[in-house]
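Data block below; observations after.
For this depiction, one protein chain was excluded, whereas all remaining protein chains were kept in their positions.
The letters A and B name the chains in turn, as written, and every chain counts its residues from 1.
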Amino acid sequence: MTTPPVRVGTPTTRILGWLTAVSLALTAVMALVVSPPDVNMQDSVRLLYLHVPTAWLAMYVSFGVTTLASVLYLWKRTRSRFWDLTAGASAEIGVLFLGLTLLIGSIWGRITWGVWWTWDARLTTTAVLFVLYLGYLAVRKVPATPEVAARRSAIVAVAAFLDVPIVHQSVEWWRTLHQDATILDERRLLDPQIHGSMAWTLLLGVVAFTLLYCWLLAHRFQLAALEDRFADRQLQVAIDERRAEAVTS
Amino acid sequence: MWRDAALVAGKDLRVEARSRVAINQVVPFALLVLVVFAFALDSDRDTLTRVGPGLFWVTVLFSGLLAIQRSFVIEASDDARDALRLSGLDGAGIFLGKALAVAVQLVALEAVLTVGVVVLYNVRLHDPLLLVLTALATTVGLAAAGTVYGIIAAGLRVRDTLLPLLVLPVLAPALLASARACEAALTGAPGDGWPWVRLLFVFATIYVTFGVVAFGPLLEEA
Partner (left out) sequence: MTLAVRLRSAVSLLGRFPALAGVDLDVAEGEVVLVQGANGAGKTTLLRACAGLAAFASGEAEVLGHDLRRDRKAVRRRIGLLGHATFLYDDLTVADNLRFAARAAGASAASADEAMTALGLDGRLREVAVAKLSAGQRRRAAVAVIVARRPDLWLLDEPHAGLDAAGRDLLDALVRGAATRGATVVLASHELDRAAAIASRTVTMAGGQVIGGLLARPAPTMEPVHVA
């Protein structure tokens, strides 16, 4: 299966890059300067402008793309190296963003609630998701012929995707059944009635990070495709060298 | 498929009967874990009773990982996959057979550990039906999920670290559910436990199905 070329450095990706840079800069300005401190959280709310977009991106966009691409790879009619490379690239970006999400969320939690971590449904699911995709990346690194590795990775990705709702549901249940009376009523804090410039900043942040994701994905995919093509060329060289052994022996 | 599964399960259990790895190594390891935890937790009887279910299932989980590793190590030291593929057996059948053999070994382990928990931690067993069903569902789920990831990790140099990394996040909800269900049974509130058992059965069904479908393709690796 030959990899279709995806080019970077084209006008499209350049424009994308500029849009990303501009929107990120705007978000920074809005988040740090323009929007007001929150009634409850004061300035720590500014962390949320980073936390929410990265969370949304990592959990829904990146891993969603990975799962979808893996399914498309496994389905015979749409099987193509393209989907395998996309799945891998997206997962890498996803793990990166998810790590950021957990880090910033943890800092925010420390400021707001005084704890670095809590075992509620959402956080636990996020942590498990992180480990699941670390495992996926580990499986991708195992050496094997490309088709075999691609199929194996795709199966692991689908399994990881199936596991997430199970984890979420079980922890959700655990928490409600236990009815931990907690001051950490994050539902109240995390979905505040945000309006005005705060809502716009959040929205802008989400848009900016989505653009960033697309830009990163295109470049990471290109890198992977080039590696692939290089390996194919190496293969031809290797075959020729091997055949040459017959002459010398 | 079922004939192949029975054949493979029989073979795996016969290997275990002859080599006695589970009996000689895994069971003592599990019992030792129970004892060591008792020391670490300052052997306060109340504490031990409360943490008993969780500890029990964590121990079963880690012992299960050992059993699954072993299940693939026995498949010819040179290449775990070649022998199975050459045999001409159906992939789904191999999966069911291997998972069944692991499950049987785990059930035996759980029986021993239950005795250990009752004796060492002074836990009183109420509601045996809930406990038995919990154990069955968890064991099946654990064996099924473990076997699927076991074949992915089998034969690789990194298998001993890759298998836990892949399997523990998947098994975390099962661990949670089984500990909660046992807790409900032991504290005399079985009503709380039954929803967890239902979750465990769903979990087991999902992973058995997944294994039947995915094991064959995963086995086919050059």
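The criterion applied here is as follows: a contact is a pair of C-beta atoms (placed from the backbone, for glycine too) under 8 Å apart; a residue touches a chain by one contact, two chains touch by 3 or more.
Source: prediction; values computed, not measured.
From the options B:Asp4, B:Glu110, B:Asp127 or B:Glu183, the residue with contact to the unseen chain in the full assembly is B:Asp4. Checked against the hidden chain, the listed residues A:Leu103, A:Leu223 or A:Ala238 yield one contact partner: A:Ala238.
Residues of subunit B that touch the chain left out of the display are 4, 7, 11, 14-15, 18-19, 74, 76-79, 82-83, 85-89, 220, 222.
Summarising the interface, subunit A meets the missing chain with residues 143-145, 147-148, 231, 234-235, 238-239, 242-247, 249.
In the analysis below, only the chains that are shown with their structure count from here on.
Taken in their complex, subunit A has these residues touching subunit B: 128, 131-132, 134-135, 138-139, 142, 144-145, 148, 151-152, 155-156, 159-160, 162-163, 166-167, 169-171, 173-174, 177. Listing the residues of subunit B that touch subunit A in their complex gives 148, 152, 156, 158, 162, 165-166, 168-170, 172-173, 176-177, 180, 192, 195-196, 199, 202-203, 206, 210, 214, 217-218, 220-222.
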